[in-house]
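What follows is one structure encoded as structure tokens, with my remarks underneath.
Every protein chain but one is kept in place in this view of the complex.
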Amino acid sequence: MTNFLKSNGVVMLIFATVVLTAPIWLAPIGASYPDLLQKFAIFGIFAIGFNILFGLTGYLSFGHATFLGVGSYTAVWAFKLLSMNVIPAILLGTAMSGVFALAIGYLSLQRSGIYFSILTLAFAQMSYSLAYSVLTPITNGETGLQLSQQDPRIIDGLFGVPVEAGLPSTHLFNISMSGLSGFYFCAVILIIAFYVSLKIFRSPFGLKLRAIKSNQTRMKYTGFNTRPYLLSSFVISGMYAGLAGSLMAVTDPLAGAERMQWTASGEVVLMTILGGAGTLVGPLLGATLIKYFENIFSALNLSELHKIFDGLPDTLENIVVAIINPFVGEGWHLMLGALFMIIVIFLPGGIMEGVSRAFKWIKRILGFDKKQPVVTSNVTPKGEEK
Amino acid sequence: MDAILIQILNGLDKGGAYALIALGLTLTFGTLGVVNFAHGAIFMLGAFCAVLFQNILTFSKKVKDESITFFDAYKEQPYLEIWWGDTGSAIIDYAVPLSILFAIPVMLLIGVIMERGLIKHFYKREHADQILVTFGLAIVIQEIIRHFFGANPIPTPPPDVVAGSAAIGTFLGLNDNLVYPWWRLIYLAFSAIIIFSVFAFLKFTTFGMVVRAGMADRETVGLLGINVQRRFTIVFGIATVVAGLAGVMYAPILPPDYHMGMDFLVLSFVVVVVGGMGSLGGAVAAGFLLGVLQSFASMNEVKAILPGIDQIIIYLVAVIILLVRPRGLMGREGVMDD
Partner (left out) sequence: MSYILDIDGVNKTFGGLQALNDVNLKIEKGETHAIIGPNGAGKSTLLNCCIGRLIPDTGSVTFNGKNMIGMNAHDINHAGMVRVFQTPEIFPDLNLLQNVMIPALAKREGTFSFNPFKTLAKEKEIHEEAMATLADFSLDTFHDKLASSISRGDKRRLELAMGLIQHPALLLLDEPTAGMARHDTNRTIDLLKSEKMSSMTKVIIEHDMHVVFSLADRISVLARGHIIATGTPDEIKNDPKVKEAYLGEGDDDE
């Protein structure tokens, strides 16, 4: 029974149902409007990909926002030069970030451990500087890369797509990418991305990545050359980030350097560990939660807080508001930082670990826990039979 | 020639800050085995010690402005001036150098609280966890500072006496027009003094010898047995004070804002990597070297040939060094190979 529930088909069926019905079941908590749903899907893809590197191999990259940015820039260029159809944009965005990931990964993986983290961080800062000022002709620097009416759009031109009066908008074979159809497009991509991640988790390749995390030295003496494994996983996760970045450009066709900042890299790390690094659905869960609460808390301000706690006695109201205020609105980052620390200190396995602990606890309370026999091979020592 | 001299001085200044931060990073990493991503935030806190001290000294009262006679005008006058007149003004003028005295105990306290309250529990955890928790801490510190001091850089001027420029051209017998800000020269001397003190401390005290032995071979630190815990706290405290003082003195050069720490942290990490992880001398040498390189790259003549090179030169050098000498300039075999 459990085996059936864990088979790829069933897992994917459940996953697809949950994702595609999200606009319905997220409605009661006010998270069912397309913009936010798209964010969930896009950052979910980003975190699922990051997890393939960090969760499986334990290599902590602080530079994955670079690939997100590369994906966005490439996608916007595809919109400018080729077509407003999203297919070339996301294919090129993913491929280009794969190329970047190959180069940066190759160099960073010359070292392991802390060195690796520092190197990825340095590369990310370098890419940010490049995008922000040095490569202005390509990235349009501070202003960010935008569409314009003068863009050539060669493919669209070939097919005789009429030039509209305003800026054109993105589409998938003339299905608009705004509103709910935009979400469903991202959702389908998310489902595919999740499926690929599931396959990797359950492949010999995935097992070897986990073995590298567990004991890399042993892997080498077992006969594996670990570096190409790490590099493949780095490139795959970089391509996920590029895919997420190009989807951002699909929903809103502009790209700016701030998408590549270290704060963005830190955010995906937090999403992954909040949900549970190394678990299948944890990173997606973490991404959704963070984007949901960001949406709520960063919109709050002092007067709204007073409104919320209006029912409390005045003094109490003032105290509660004073405590909460630094964490909302502009202070949302303070909340992220604090959350970061709390998770690492108290729940290194993330929410998924919390859930499995809770399940064990409930089982014990309800008495479902079968007493497991103490197992050890010493029960029948072969030596004594002789 | 003159321009080159100025660039070297500029570079040494920046390098001084890199070196002081990298020194602390190397110390904590070498002895405690902890990667501290909050070290840049400590540098930033140091700079804000100067800001806070300046704010305290200039704590003001509204008084009637006698110079305006048409109507009743009010101005802010610091209590110090009201009480002590010119002596008070002089004290305010010297806010930044005086705040060193204020910063040392404050930074030491912050360091001890950080080590005892948080870092201590992460000695046995994986490096990834250490990075993550200190990264979170860096964000928290940064955001708290922003909450209280706002997002804009806060000017913290040096004392009037040294606010001008030194005529180094005349002094060196070169061009008379060649001048350089006094405060930057002071900063250079200051970082040299701090670096020498730290090295002397490590070289000539028993405590320092234990620390150096520990950096060469971390296992032995454990074997020494005698109150390793307290030594760890002291080492962390020293690193905190060094980074903090670097921040205090840098405040007049770069008006402090809440995210200056992260900018310096990334560069200091690169410095540590280039210098060779675990090598104090390497950290200092690489700090000055990269500072000077960056400064040369930002010369207009260089930028005309390679636009934007000043933004990325440090990273480029790091990549090249890493490929040619994976252990950095002065890294030794066997020290933190993984």
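Which chain is which? They are A and B, in the order written, and residues in each are numbered from 1.
Simple rule for what comes next: a residue touches a chain if its C-beta (ideal position, glycine included) is under 8 Å from a C-beta of that chain, and two chains touch if they have at least 3 such contacts.
Being a predicted model, the structure only gives us computed values, none of them experimental.
Note that the undisplayed chain, when the full complex is considered, contacts A.
Between the chain not shown and the residues A:T21, A:Q149, A:S181 or A:S214, the one that touches is A:S214.
What chain A contributes to its contact with the hidden chain is residues 8, 196, 199-200, 202-208, 210-211, 213-215, 217-226, 228-229, 232, 236, 375-378, 380-384, 386.
Criterion: only the chains that are shown with their structure count from here on.
Work out the mean CA point of chain A and of chain B, and you get 34 Å between them.
Here chain A touches chain B in the complex through residues 54, 58, 60, 62, 107, 110-115, 117-119, 121-123, 125-126, 129-130, 133-135, 262, 266, 269, 273, 326, 330-331, 333-334, 336-341, 344-345, 348, going by the rule given at the top. Those residues of chain B lying in contact with chain A across their complex are 29, 35, 118, 121, 126-129, 131-133, 135-140, 142-144, 146-147, 262, 266, 269-270, 272-273, 277, 307-308, 311-312, 315-316, 318-319, 322-323, 326, 336, 338.
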